[in-house]
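Sharing a structure below in structure tokens format, with a few things to ask.
Every protein chain except one is present and positioned as in the full complex.
The first chain written gets the first letter, and so on, giving A and B; residue counts start at 1 in each chain.
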Amino acid sequence: MRSMAIIAGGVFRDSIRDRIGYGLVFFSILLMASSFLLAQLTAGQDVKIIKDLGLASASMIGLFIAIFFGIGLVTKEVERRSIYSLLSKPVTRSQFVIGKYLGLVMTLLINLSVMVVAFYGVLLYLDMTTLDGAKAAWEAPALDPRMLKAFALIGVELMLVTATAIFFSTFSSPFLSVALTFAVFIIGHFGEDLKNINSIVQSVVLPYIAKGVYYVMPNLSALDVKSAVVHGQAVSASHMLLASGSCMLYIATLLVGAILIFSRRDLK
Amino acid sequence: MDAIKTTGLTKHYQVGFWRPRPYIALDDLSLSVATGEVFGFLGPNGAGKTTTLKLLMQLIYPTSGHAEILGSPVGDVAVKRRIGYLPENPYFYDNLTAEELLVYFARMFGCSAREGRQRASRLLDEVGIGAERRFQLRKFSKGMVQRVGIAQALINEPEVIFLDEPMSGLDPLGRREVRELILRLRDRGCTVFFSSHVLSDAEALCSRVAILANGRLAAIGALDELTSVGSRGWELVVSGLSADVLARVNPRLTRATSLGDGRFSLELPPSTIPEQLIPDLGGARIVSLNPLRGTLEDLFVEQVRATGGERFSEKVAS
Partner (left out) sequence: MTAAPLKHSRYLWVVLIVLLVSATITQVVIEGRLQKPSVTPSVQWIQSPVLMRRLAVGFNAIWADIYWIRAVQYYGDTRLSEDESKNYDQLYPLLDITTSLDPHFNIAYRFGSILLSEGYPNGPGQADQAITLLQKGIRETPGKWQYFQDAGFVEYWWRRDSRAAADWFMKAGKLPDAPNWLEPLAASVLAEGGEREASRQAWLQLNQTADHEWIRQAARRGLLQLDAEGDIEILEPLVNKFFDRNGRFPASWQEMTAAKLLRQVPVDPTGSVYDLDPVTGTVDVGRKSTLFPLRSRLR
């Protein structure tokens, strides 16, 4: 238990010292600030654009970190052999995998929080500098707390993607792991459309395959409520619970799988 | 209880993708190391020394056979608390300082951060890392990383310590320091298991050695016994030997070397008994008489050759 916490802390410390990590968070904040400029171009849709961009960039940056750093968690230690001395200490391989996972998740959630603060900061500025008359045209208030729901689900999505990245990295090369994680991400998002693929492709077998794949893969599009919150529509608590709960099952599956695979591997 | 014990430890790798064939990295290794020993695990490169160590650390899994450390199966987490390991060509975490690395490991043994810092400080002193301990490891030279590696292996005051090529990357001063360290560890009652292909280190430190070649155990035993088997004769140094006496006794010698000033070093084969030769040396005076012992190197080369010395390509079972 303690070893897991120590390893997790190590991951967090690594991320702080990693210039790339910083750069990405900084970039996202920059994006949010510059969304102001873009807002000026689209006549009356300003708050929507800022919200859209803010949510999208938080999600994208988080994803980037989750995939690339997630894959490095295990592969870097194994390739560089720092894991040799680590495993001679009282820590099991399972604790190693879970510790690394928790460390990155913690990092991601903290990054996400920073971005949320920056996001609301920008919106606060917009709110203060916009006339009441213009505000009447907004579908939802600038400082809408409901957007936190979207961020919460983005957090869940990042946790799932990280688990996927770790899972693949326990047995594939870094390049392949990135590709496979990305593939799961895409299928997870477009699964609904995949299910309806017989709208454009006439085939007998394909709809069944597509449906099967849809059910086995996690439903990431359910975690995407960005559109809804930007338009001020309600996101029900039951939806949040069901979508998150389903993803937690997948996270558990992936982590158990990662442990099983990693524990049997010869570390050459 | 033995500190370390292996029974029939074997590791095969599958080589080749389409028709995989087994590559025998380690074949049926059975040895035991008693508590408190300094045990040298010797062999040429590729003999299987690192494979053995990785099997003992459960970094890889055996094809057959088993191994125990301090009476429990390898990989047992409780036992990991009592051992230390220095891998070959160690690499740690670039962005940590030497101090931070040691504290990181110390905490895994249950030390508090402060205790960890104290231990780290002490160990870094012992291995000779001074002010550099505040620098990130990415800035360390190979020798310094090696020292840090030794320090991290000792962070938990282990009862058994495994060192894979501990002298590698060190300058002569460093090597002497490590030798002294190993002797100190022995004096503290620690069991030291180290692998090396540098024989002089083993000769200086070990009570027992094993020689591994081509994945198989070629020889094992106390250093003295091993090198005395097959005593090679005698060296007789005499002075005042005349040329014609030398010519007369020459057939009974392996070699005669002139040391200058009428001194000669006469090498006697085992078949020539010194007591029988000396009366025939005329008025020559005896300076010294010593039995010739094989060096570890001789033994080493002999044993390696004896196991066939097959090359890698032949080892792959056809």
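Simple rule for what comes next: a contact is a pair of C-beta atoms (placed from the backbone, for glycine too) under 8 Å apart; a residue touches a chain by one contact, two chains touch by 3 or more.
These numbers were taken from a predicted model, which means no experiment stands behind them.
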- Looking at A:34, A:113, A:173 or A:253, which makes contact with the chain not pictured? A:253
- Note on the structure: Considering the complete complex, of A:5, A:33 or A:49, the missing chain is touched by A:49
- Query: What residues on chain A make contact with the chain left out of this view?
  - Reply: 42, 45, 48-49, 52, 92-94, 190, 193, 196-197, 199-200, 214-216, 218-219, 221-222, 224-228, 230-231, 233, 235-236, 238-239, 242-243, 245-246, 249-250, 252-253, 256-257, 259-260, 263-264
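As a convention for this text, only the chains that are shown with their structure count from here on.
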- Centre-to-centre distance between chain B and chain A (centres being mean Cα positions), rounded to whole Å: 51
- Parts of chain B lying in touch with chain A, wherever the complex brings them together: 54, 57-61, 77-78, 80-81, 83-87, 89-93, 95, 104-105, 107-110, 149, 152-153, 156, 162
- Item | Residue ranges of chain A in contact with chain B within the complex | 2-3, 6, 10, 14, 17-18, 80-85, 87-92, 264, 266-268
